[in-house]
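One structure is given below, represented as structure tokens, and several questions about it will come after.
Missing here is one protein chain; the remaining ones are kept as they sit in the complex.
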Amino acid sequence: MISYDIVIIGGGPAGLAAAVSARNCGVENILILERDKELGGILNQCIHNGFGLHTFKEELTGPEYADRFIQKVLDLGIEYRLNTMVMDISEDRVVTAMSREDGMYQIQAGAVVLAMGCRERPRGALNIPGYRPAGIFSAGTAQRLVNIEGYMPGREVVILGSGDIGLIMARRMTLEGAIVKVVAELMPYSGGLKRNIVQCLNDFHIPLKLSHTVVDIEGKDHITAVTIAQVDSHNKPIPGTEERYTCDTLLLSCGLIPENELSNKAGVKMNPVTNGPIVNEGLETSIPGIFACGNVLHVHDLVDYVSEEAERAGASAARFVQADGKIERSENVVKLIATDGVRYTVPCTIDLNNMDELQTVHFRVGAVYTNCYVSVYYNDERMVHIKKKIMAPGEMERIMLQRNRLLKEEDLKTITIKIEAE
Amino acid sequence: MYDVIIIGAGVTGSAVARELSRYNASVCVLEKCEDVCEGTSKANSAIIHAGFDAAEGSLMAKMNVRGNEMMGKLAEDLDIPFKRNGAMVVCIHKEALDGLKTLYDRGIKNGVKELRILTREEALELEPNLSDNVEGALYAPTSGIICPFLLNIAMAENAADNGVDFRFNTKVEDICRDDKGIWHLRTNNGEYKARYVVNAAGVSADVIHNMVSENKIHITPRRGDYCLLDKEVGNHVSHTIFPQPTKLGKGVLVSPTIHGNLIVGPTAVDLQDKEGNNTTAAGISDLIAKANDHVKNLPMRKVITSFAGLRAHEANHEFIIKEVEDAPHFIDCAGIESPGLTSCPAIGEMVGEMLKEKMSLTEKENWISKRKGILNPQELTLEERNELIKKEPAYGNIICRCESISEGEILDAIHRTLGARSLDGVKRRTRAGMGRCQAGFCSPRVMEILHRELGLPMEEITKSGGRSTIVLERTKGTNGGEA
Partner (left out) sequence: MERKELTCIGCPMGCQLTVEFDREKEEVYSVTGNTCMIGDKYARNEVLHPERTVTSTVTVDGGDKPRLSVKTSGNIPKDKIFECMKAIDAVRVQAPVKIGDVVIENVCGTGINVVATRNIHLL
């Protein structure tokens, strides 16, 4: 069996940044496995701009952002295999992969970095009633058809869900000559960025209907019309509010799900809130030597944060390999608790002996909060109290924890993050 | 001119076609859709019923029990997966316990083997996720699960390999009989002639029958909504769990599928529209409520798709399989609703023998009884799979990541007898696109393969034939520079 110090599953933004970081930490023997025919992942089809403001202090398109990291991988001579599907990962880090050229083979990895990204929630999972004709796409599938293959799904479009991919596709289809009739959003707020609502919808006079959903799909062969209706506070359609739109295309932009089939095969413990692995301060999963980063860990809204998180995972994997897998776990483990409006935290635990001087904690809120406070409690004592003008589920939040500050706390067992009115 | 024309390429039509392919006769199947398995056969519970439901002495009971008996060998011959996972009819009201005994007695009279009545404790031991209210259950170990697509496709493929012609996109619009007793079938694709006609038109069997007979029949499309759940929760139950039956049918069942998903359904709503297979919000919430009566903690958040099918319900709830009295040489297979899937081999056998006798058919010497399925690389060892990829590199290229379906399997599906020509055709033959992302990832890739292999322009590739095209045209810039 061939062996590598670190095997990285996925050559998108997370996998690329993890590889570069691990190499910069001194690990030579790294392999990236990518299922597509090129590196870069989903960024290759995100041809719009707005990427990289944090990382590169300039606005890049998706392919340009990816290329920055691809160049680093090439310059550092990091090995990668394309058109390669990982079929299995075992608990003891044996990776089974497959491709046309290499057949099916196994690799013993010193450490594994999970960087498989996420996928879109399909129609079936949304329980939208009606017929099941052609012409219904997840927004990302349509994005691939338009931007990569160069084909238009149709000319009269309705979009369900106001996630960023849906908003971006509203503009893209409009620029290509289609008429986007309406964007319906189930929630009373949009999960997309304000900038995208203004520049993708308002610029082209596309109406956004909040608290609306699709209640019927017509068309036996090909979609011919959809009916949308307003929903009440329990997301139930309100009779009498139905509006029918003729269309030949329905795009769905209704959320992303981390793609953890392989993590599950390895037996990694999952967080039911994020649908991603439970990780510690070094982004290590419940299985020693298996790390996770990017959208497979939790869905991000900015690729810059994906890259940053992946750098952390790459560095942790490097440290694990360099210590021959013998990293002492201390008794000094603090549990992070998300409550009162905070849905989850990444990481879930922090080992005070193993943490860096500065630890980033990412979290998301479950609803829109205005003029509120983010509070951090060390055990039962409130230590951080930050005023926020607005917090929304669509925007990932973060706080930084200082190691020497935590070490000062006597018998620190829990750190609780919550939203408070005052 | 054909000896026999069969109208409809669902499970009934395909089973009859396969049986007739044993004999020296020219046979043709006319199907209005672009593929086999496009009607009732594609959207049902996928259960091979034991046979305790149908009324004693009915043709339905006879066909059910016989079909169940035949299924094991048939599945083996056709190289398709089939498992006798057993069924339980669960009683949740003490006062209804007698009903189990009634079913048991009926089953015994129908000839169902191995039936047993279980106590609450025995039932829970076999199936721990049954409702806490379970009072007892009827247990039928011979009940099974199958892939209805593969059963249908395999029977049709085998029939075609034995010389049966299939004509797709061919809808029968009118039928008349000339003075020599020859049937003339007018279709959108010209006229077909035959000595004998078999009507296996599913929900439209009444329309076809009424073209030739004064004794009108009526088939009611009875819609059933289903939810299909992720494989992650496919083992929530291991048996097929039924409630006690009512007048409207066997009720909402919960069952593992042969491919490891969990299926919940169906509802029962009578319709006028013979193509009304749309799901409704009311239907889905109704079946979620009902399924929870008998199985606890059903993980309905794990639904990956919902769909609806139409049963071909005939008022007497009985199969009509006979020569039409005022239309000689015209044989009905009408009212084939549940347990139609189970019964199809028996119906094929019955019609085959009927025609053999009437037409004095002789058996072919070189009839091919077996069909080889699409290779499933997931059943191979790593070494075997490696060998396969060395010989056929396409098996190393995964196209559908959810179900791990390779390009090799898709190429086989396209190029074999009665091969796939659409996304759904590929899906039903290989499962590509049937997983939890519901083809979001693989549909552009499968389109590319269909485009390359069939020489079809991308704009002509369909989801399921007809007008179900997927892309409309090139993006605007594509012809740039030429203007």
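Which chain is which? They are A and B, in the order written, and residues in each are numbered from 1.
Everything that follows uses one rule, which is that a residue touches a chain if its C-beta (ideal position, glycine included) is under 8 Å from a C-beta of that chain, and two chains touch if they have at least 3 such contacts.
All figures in this text were calculated on a predicted structure; none of them were measured in a lab.
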Contacting the left-out chain in the complete assembly, out of A:3, A:61, A:127 or A:224: A:61
Chain not shown: contacting residue from A:127, A:199 or A:349: A:199
Contact footprint on chain A, counting only the chain that is left out: 44, 47-49, 59, 61, 63-64, 67, 147-150, 175-176, 193-195, 197-199, 202-203, 370, 389-392, 394-395
For chain B, residues in touch with the removed chain: 475-483
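One rule holds in what follows: only the chains that are shown with their structure count from here on.
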Distance between chain centroids, defined by C-alpha means - chain A, chain B (Å): 38
Interfacial residue positions of chain B with respect to chain A in the complex: 227-228, 232, 275, 277-281, 283-284, 303-307, 382, 385-386, 389-390, 393-394, 396-398, 401-402, 404, 436-441, 443-444, 448, 458-459, 462-478
Residues of chain A touching chain B in the complex: 35, 83, 85, 87, 96, 98-106, 119-120, 122-125, 127, 129-135, 137-138, 140-141, 144-146, 148-155, 176-177, 215-217, 220-222, 237, 248, 261, 264
